[in-house]
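See below for the structure under consideration.
A single protein chain has been omitted; all remaining protein chains appear in their positions.
Each chain carries a letter (A and B) given by its place in the written order, and its residues are counted from 1.
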Amino acid sequence: MTAASSSTIPFAEVLAAAESIVLGKAKPLRLALACLIARGHLLIEDLPGMGKTTLAHTLAKLFGLGFARVQFTSDLLPADILGVSVFDRAQSAFVFHPGPIFTEVLLADEINRATPKTQSALLEAMEERQVSIEGVTRPLPDPFFVIATQNPITHLGTFPLPESQLDRFLMKIELGYPDRAAERRLLAGGDSRQKLALLAPLAEGKERLQRAQREAAAIHVGALLLDYIQALLDFTRQSGAWQTGLSPRAGLSLLAAARAWAYLDGRDFVMPEDIQVVLPAVTGHRLLPANPLERTSSEETARRLIEAVPVP
Amino acid sequence: MTETALSRTSLGGLWVTAALSLAPLALAQPRWIAFLSATLLALYALLWLYRLPLPSRRLVNALALAGSLAIFFEYRTLFGLRAGLALLCLFLPAQLFVTRRRREGLTVILLSWFLILARFIDDQTPTAAALAFFAALVSLATLSRCLAPALELRAHARALALLCAQSAPLFLVLFLFMPRVPGPLWGLPQDARKGVSGLAEEMTPGSLAELALSEAVAFRVRFAQTPPRHALYFRGPVLERFDGRTWRMAPARERPAPPLIASSPDLIDYEITLEPHRQRWLLPLDWPLEIPPDAHMRHDFHVEAKQAVLALRRDRFRSASTPPFVEEATEVLQENLRLPLGSNPRTQALAASWRPLPPAQRVEAALDHFRRGGFVYTLRPPPLGEHSVDEFLFETRRGFCEHFAAAFVVLMRAADVPARVVTGYQGGSHNPIDDTWVVRQADAHAWAEVWIAGAGWRRVDPTALAAPQRLEADLVAALPVGDPVPLFARAGFDWLRTLRFHWWALQNGWNQWVLGYTADRQRQMLARFGLQEGDWRHLVWFLGIGAALALSLLAWTASSRKPRLDPAQRLWRAFLRRLARKGEAPAPWEGPLAFAKRAALRWPEKAAEIERIARLYAGLRYGKLGEEALEALRRAVLGFHP
Partner (left out) sequence: MPFRLFSETAKRWRAWLLARRPRGHPARIAAREVYILPTGAGVAAALALAAMWVASINYGLALGHALTYFLVAVGVVSLFQTQRSLVDLEIAARPAQPVFAGEPLVFLLSVRELRGRARFALRIRGDGLPPINCALSAWGETTLRLSTPTTHRGWLEMPPLVIETEWPFGFARAWTYVALPVRGLVYPKPAENPPPAPRLPGRETGVARGEEDFAGLSDHRPGEPLPRVAWKASARLEEGLLAKRFAGGESQILWLDWQALPSALDKETRLAWLARWALDAERARLAWGLVLPTIRLAPGSGPEHLAHTLSALALYD
C-alpha cells in the first residue's frame, strides 16, 4: 500500500484512459470506479444521450471484464434477464440457458421502464450475487457490477424504483451536460464507439481490480471517522428534514465508498473529505425530503447534511 | 426560581436540620423557651407524620408575636444577645410552619446556621464542634434535597462528601490565612456574661460548692518547673467586704508604694490558657510578679485584663513563691477589720478572748480551734441561718472551703487582725500525656490572708486543717465517704484514668490549635513562613492573590479537562491560528485537506507547504502516522509564516 505522501495513484491511467472517451466526466467516472472497487452497484440517473452506456462499456473494456447490456422495457420478463431452463431432447433433461445477468459488468438500461416484478428480480440477484431458479442456486461471476440507468422519474410511462430497492445501489450519480470545452472536444473528436473499440484493455485488469477490492476493504478507518459517520446518520434521523433517516446499510455503504475513494486517492486511511465527497452519491437516492414537493439535488441534500456536523 | 413547592422529604430534612441546630442551644435557654421550642418541633413532626395540614400563616405569625412579647418580658429587651438567641430558638421552629416553598426553606437553613454558630458562644468543645459540623452537613444536604427531591439520600450524601473533600483545601486556606480581626467590634451586651460557671465577684455560703461538681475546665497551665501541688494557689477575686452573709470585692485603690520583692525569691514561669469566662480577671499563681501588658494588678494582687475574657486567652506570667512585702494603706487595713455590728456574736466573743495575744499567736489560736473542733469537709453542708459563722463554728461544724475561709476571716477580724478572703483555684490535675495541668471549676477554692504587721500579708488556708488531702491529692480524697463526687473525679480504674488523660490532652490540643488560633497566633505562624510584617493589609493582598490563583487553577482544570487535544491537533490549531490572523479559517465541517486546498488558492506560493501540513495532520489524526510524522508536522508548522 502506498503512503499518504506518495504520488503513485492507483488506476490513474485507467481514469485517464476512460476520460479520453467519456469526455468531461472526471468525477462521475471516478465515483463509478470507486463504486466498482467498493463492490457496489451503480445507478445513473440522467437523460438519454449523456454517455451512460459509454461509461459502463469503457469501464468493462478497460478491466477486461465481460459486458452485457439489457434494454429494459415494460414487457421484459425476469427470465429474460436471469435465464431459463429449456427441455433439451437430446439430453432429455432441462438445460439452463443463462440470461444476460451472468456477466461481469451488466448495463441495465432504463431500469425504470421494466415492471416492478422484473426490477425486483434483478435487484435481488444484485444483492445476493447469485440467481436461484427452479431450486438451483447459481452464483454470479466475481467481480459482478451492475450499472443501472434510469430516466428521471418525472417522465411518464415508468415504474420508479421503490425506496427499499434504491437502497441496494451503493451510489446514484448524475452525469449532467458536459461543459463547453468537453462538448467541443466531443463534437470535434470521432465517434466514441470507434474510440472504445480501439481502447486497449489493462494488462491483468481483472486481477488488479480484485486486488484493489481487497485492499480497499482493508483501509484504516479511525474511531473518529466512525463517530463522524454516526453523527451524520444521527442527524438524518433526527433533524426532521427527511422522511426517514439513513439506514444502517447506508452507513456501511458510506464507509465502503469512502474507503474506495481513499484508495483511489492513494491513501491508506479514510479522511472526512472522503466521506464528504462520496456523500451526495451515496445518500442522494436514500434521503427523501420530508416535503415531497421539495426538489433538492443530491448535492444540496448532502451539503445540508455535511454542514450540520462538524468534522472530528 | 423558588416557585416550586417543597416535597415532603425536603420538609422532613428541614425539620431534622432545625432540630439538630436547635437542640444544643435551646437546652441552654430558660426552661419555658426550651419547652416551647421542643413543643413546636414535636407539633410539626406530628403534622408531618400524619400528613395533616399546616396552620395558617396568620396563626403562626400571631404565635411568634406572642412569643416575642414573652421574651421581651423575660429579658426586658429584644436586642441583647440572650434575648436574640431566645428569639432565634422561637423563630426557627415557627418558620417551619410557614415553610412551603424553597425560598422559605432557605430561611430555615440560614436560621439554622446562625443557631449552630450561636451555640459556640457558650460551648466550643470538640463535642460541640462535631455536633455542629454534623448539623451543618445535614443543612447542606437538605439544601440540595430541596433542589432535587427525587434523588435518593445516598446519592445526596455521596455528592456532598465529594464536595466537602473538594472544598477542604479552600477551607484550610481560609481558616489559616484569612486575617483574623481581633474582636470585639462593638461593646458586648452585658448579658453575654451569663451562663458561664466560674468564680464570681461575691461569695455566699454554698456558692463554691456548686462549682465543685462542675467538670468544666477553668484553665490549663504549663510550667517551666512545676512547683509542688500544695503551692498551686491560683489567685482570683479578693473579697474584703462582708455584710454578715455575702463577701464582696472592694473597689480598687492606689497602693502607696510598690511591693518589695524578697531578695532571692523562687521564681516560677508558666503559661496559662484561660477559658473564656466573660469576666476581666486573670488567674495567676500566687504571688504574681510579671503580668501581660494588657492587664493590671490591683492593690490586693488581683490581676485584671482591660477587657472581659471572651475568647480563649493565653498569657505568660512570672510569680514568686514567697509573698512580697508591701506597705498597706490604713484604709485598707481598716477595711479588712470591719465586721457588721451584732452579727455572729459567739464568734466575736471567742475571738475577743484572744486579743491580748500577739497577732501571730491569735492566728495560731484560730487554727487550733479548727484543728480540734471536729470539723468535717463536705460538699453538702447543712443550711445556715442568720449568724452563719456562729452556726458553722459552734453547731454544724460541716462545711466547704468557703465556710472555713469565711469563718477564719471573721475570727481574725474579731481578734483585731486584718484579714480577707481570697477566691481562686487550688491544685489541678496533671496530665502526663502532654505535661499540662488542667484546672477545673471543681478546683475552685477560697482561703484567707492575714496581715501581720512587719511581715505583710500571709496566706492561711483553714480548709487544710480539716481536710489536708484537699491540698495534696484532690477533692475526692478530701471528701467523706458518701458525698456526691464529680463524675470525672471518681476514683476509676487505671485505664479509665489513662483514657481521661488522653481526652484532656485532646482538649488541650483543641484549645491550642483550633480555639486558640487567634490573630496573635496567626501572626506568629505567618512569621514562621517569612511574613514578618504580618499586617492584616498585607494578608489581604496575600490572600487575594492566593485565592485568585487557586480559583483560576480550579477553573483551568475544570475547562482544560474537556477538549483533550492530541498533540497533532494542537499543532494543527496553531497552524490555523496563524492563518486565522490573515483572515482564513476553516468552517466547522471543513476537513483539513479541503481547507488546505482553499488556503492554497489564497497563498499560491505556499501551496506545497500548506498541503504538506494538512496531509501530515490528516495522517496523524485519521491515519496511522507515528512520532516521526508528528515531529515533521511540528517543524512544518513552526516554520510556516503566511
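To be clear about the criterion, a contact is a pair of C-beta atoms (placed from the backbone, for glycine too) under 8 Å apart; a residue touches a chain by one contact, two chains touch by 3 or more.
In this text the structure is predicted, and so the values were computed from the model without any measurement.
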Name every displayed chain that the left-out chain is in contact with.
A, B
Of B:Ala5, B:Leu117 or B:Leu638, the one touching the omitted chain in the full complex:
B:Leu117
Would you mind spotting which of B:Leu59, B:Leu170 or B:Leu601 touches the chain that isn't drawn?
B:Leu170
Which of A:Glu19, A:Glu215, A:Asp234 or A:Glu300 touches the missing chain? It is A:Asp234
One chain isn't shown here. Among B:Pro237, B:Pro276, B:Pro359 or B:Pro592, which residue touches it?
B:Pro276
For the chain left out of this view, which of B:Leu289, B:Leu310, B:Val376 or B:Ile452 touches it?
B:Leu310
Quickly run down the residues of subunit B that touch the omitted chain.
1-2, 102-103, 106, 110, 113-114, 116-117, 120-121, 124, 128-129, 132-133, 136, 140, 143-144, 146-148, 150-151, 155, 159-160, 163-164, 166-168, 170-171, 174-175, 178, 180-186, 188, 192, 276, 310-312, 514-518, 551, 554-555, 558-559, 562-563, 588
Positions on subunit A where the hidden chain makes contact:
231, 234-235, 237-241, 290-294, 308-310
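As a convention for this text, only the chains that are shown with their structure count from here on.
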Quick check on the complex: what are the subunit B residues that touch subunit A?
587-594, 612, 615, 618-619, 621-625
Touching residues on subunit A, where the partner in the complex is subunit B:
4-5, 220, 222, 224-225, 267-273, 276, 306-312
